[in-house]
Every structure is written in C-alpha cells, then in structure tokens.
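This is the structure I have questions about; it appears just below.
Only one protein chain is missing from this complex, and each of the others stays in its spot.
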Amino acid sequence: MRCAVIVFPGSNCDYDLYKAANYIEGIQAEYVWYTSKSLDGFDAILVPGGFSYGDALRAGALAARAPILKALQRAADSGTRVLGICNGFQILTECGLLPGALHRNSGLRFICRTVNLEVSNTATPFTSGYVGRTSTHVRLEIAHGEGNYTCDSDTLHKLEDNGQIVFRYSGDNPNGSVANIAGITNEAGNVLGMMPHPERAMADWMGSSDGRILFESMRD
Amino acid sequence: MLKGIVTVSLKQDVLDPQGQAVLHSLQTLGFPEAQNVRIGKSIEVWLEESDSQKAESRLKEMCEALLVNSVIEDYSFEIVED
Partner (left out) sequence: MHTDEPTPDQIHCKKVYKQMGLNDDEYSLVVELLGRRPNLTETGIFGVMWSEHCSYKNSKLLLSRFPVDGPKVLQGPGEGAGVVDIGDGYAVVFKVESHNHPSAIEPYQGAATGVGGILRDIFSMGARPVAVLNSLRFGPLSDSEADKKIISRTRYLFGNVVAGIAGYGNCIGVPTVGGEVCFDECYTGNPLVNVMGVGILRHDQLQHGRAEGIGNSVIYVGLATGRDGIHGATFASEELNEESDAKRTAVQVGDPFMGKLLIEACLEVYESGAIYSVQDMGAAGLTCSSTEMADKGGVGMELNLNLVPQRAENMSAYEIMLSESQERMLFVTNPGREEEVFAIFKKWNVPAVAVGHVIEEQVLRLKHHGEKVAELPLNTVCGASPVYQRESKMPQEVVERQQQTAITWSVPENLQIVFQQLIQTPELASKSWVYQQYDCMVRTSTSVRPGSDAGVVRVEGTDKALAMSIDGNSRYVFLDPKTGGKIAVAEAARNVVCSGARPLAITDGLNFGNPEKPEIFWQLEQAVSGMAETCNFLKLPVTGGNVSLYNETEGEAIYPTPVVGVVGLIENNDHTTTQFFQNSGDVLLLLGDTKNELGGSSYQQMQLGKITGMPPKLDLDKEQTLQQTLLEIIHSGIVISAHDLSQGGLAVALLTSCTENYGILVNWEIDLRPDIALFSESQSRILLSISPDNTELVEVVMQKKGVPCARIGKVVSSGTSGSNCGGSTGCFDISLNGTPVIQAELNPLRELWKNAIGREMEISV
C-alpha cells in the first residue's frame, strides 16, 4: 500500500506519521509537498498534525486552500482513504471534506495527555481491527489547543444516524467536544478526521501501541 | 485606496469559552453589569480599487473563500477610504 504524507509549511507531525506508516509491514509512505498538483497512484493519503501556516486566521484554514487540496478532494471523491490527524482533522473540516468545525478547547489551554477512547464504529476501513476490544482499552494521546468539535444539531443527528462518529472520548471530555466526539468520517466512510494521535502510539515504549491497529486496519 | 474592515464573530449559538472567561474576570474585577461577552476578530484588507461597490462584492467573496468559516462564524464589513 502506497501512502502519501502531505507536508504543509508548519506541519510538524509529518515525520511522525511517515515513521508510523512505514513501521507497518506492507505500507510504504512518501512525503508529498503541499504545492504538488497530483496524488495519483496513492492508495491512502495522510494529513498530518502540527501548525500548518502557524494556525493563522483559523487552525487549518490556509492549508485547506493550498494547491494540493484539489488533488486531495479528487482522491477523496474517488474513494481513496484519507486520514487527517489533529491539524489534519482541522484541515479536512476547513476544506469541507468533513462536516463541522474545531474550535478552541473549552478550558482555553493547550492539552497534551493520554485519553481513553471508545471506538463507536468498528465497521470502517480505519477501525476494523478494533473489533472485540474493550472500548476503554484504546488509549491515545491528544495534543491540541483547538479540538473542540462543533456542528449544528442536524449535522450531529446525521453523524449519529450514519455511524460517522468513530471515536468518542470516554470518561472525561478534555476539550468540550459535542457528543464527546474525537473522530468522524465522511458519509462515504473513506475520510477520517481525528484529534488523538495514533502515530504516537505504535509501541509499548511510547506508552501505548493502540495506534498501530488503526494503520493495520487501513492496510487490510 | 479603499480599506475593507471585516468583523468576524462566533455564531450566536456557538459557545465562546474565551468570552465566558473574560466575562468571569470582568465580574470579579467589579463589573457586575457585564452580562455577556463574545470575542470576535477584526480583519483589515487594503484594496487597490476605487469603486466601492466592486470592492464590496470582492470583499464578500474573500470572506466566503477564506476569511470566515461559515460553520461557526458570522461576519459583517464596511468599506472606508484610506
């Protein structure tokens, strides 16, 4: 499986995502620069975390209008798997591939810590490997200042009815997200945006290896 | 030269935690009459354009293309001589 890791100016989890994807047997990840016009030939596209364009205007706003976005839209429309993590999630909502928006954490501070997650839908190409696991056993790290997911009530109903809510914070809600949302897919199910960082949970020495399953699911 | 001044605010039904925090501080600082605070931002755009109607329609396009996230934000603007 060939994976693109898009690099925007100010991305800073691009390297982590590149390492994590290449760590999985059967995945070859490559960097793709934000000015590129094509994503042809990639089986999956990874949009990394960080502070693209320094979070100017709104987190993800400028990256969502960068040259590569047309290619990303085309790829998503044709069913290619797209995974946006943290700032990647913000970019995917800003460009309209995912509904809703992410705004400032309710506590107003940046939060970096491990959270417990419930996998609300294991029937997605990203989460099939989580079948059979006790929900609270998925432990991933969050690190963001603007992860507070917001949408109107119609959108929320649609998300719930279609099973688009994939990850929810379990126990306490760190950022005020509506319905404890930590990650959602588009209607077709091939685009996932999530605030927690699976690429930071690839081996026990990192504190958790629960993120591996997500990349393995994507591959399979 | 014309200048567009765009005022961006959070939609009324979107929670504004920053505004709530400022409200709380104002009240503890002895301003009990402060009843609500909402924080937005102001964006100034200088335009190489003399026709204010044209400027207005272009500025609207800019707001919709980039400056404002219509999922959570509202906006208004004015055009002034600079």
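Think of it as A and B in the order they're written, each chain with its own count starting at 1.
The rule is short, and it goes like this: a contact is a pair of C-beta atoms (placed from the backbone, for glycine too) under 8 Å apart; a residue touches a chain by one contact, two chains touch by 3 or more.
As the structure is a computational prediction, the values presented were derived from the model and not from experiment.
Novice: Let's see if you follow the contact definition: name the visible chains touching the chain that is missing.
Specialist: Within the full complex, the chain left out of view touches A.
Novice: Given the full complex, what residues of subunit A touch the hidden partner chain?
Specialist: So the residues of subunit A touching the unseen chain are 9-10, 12-13, 15-16, 19-20, 50-51, 53-56, 109-113, 141, 143, 145, 197, 199-200, 202, 205-207.
Everything that follows uses one rule, which is that only the chains that are shown with their structure count from here on.
Novice: What residues on subunit A touch subunit B, complex-wise?
Specialist: For this pair, the touching residues of subunit A are 57-58, 61-62, 65, 93-94, 99-101, 103-108, 148, 150-152, 176.
Novice: Which of the residues in subunit B come into contact with subunit A in the complex?
Specialist: 10, 13-15, 17-18, 21, 65-67, 69, 71-72
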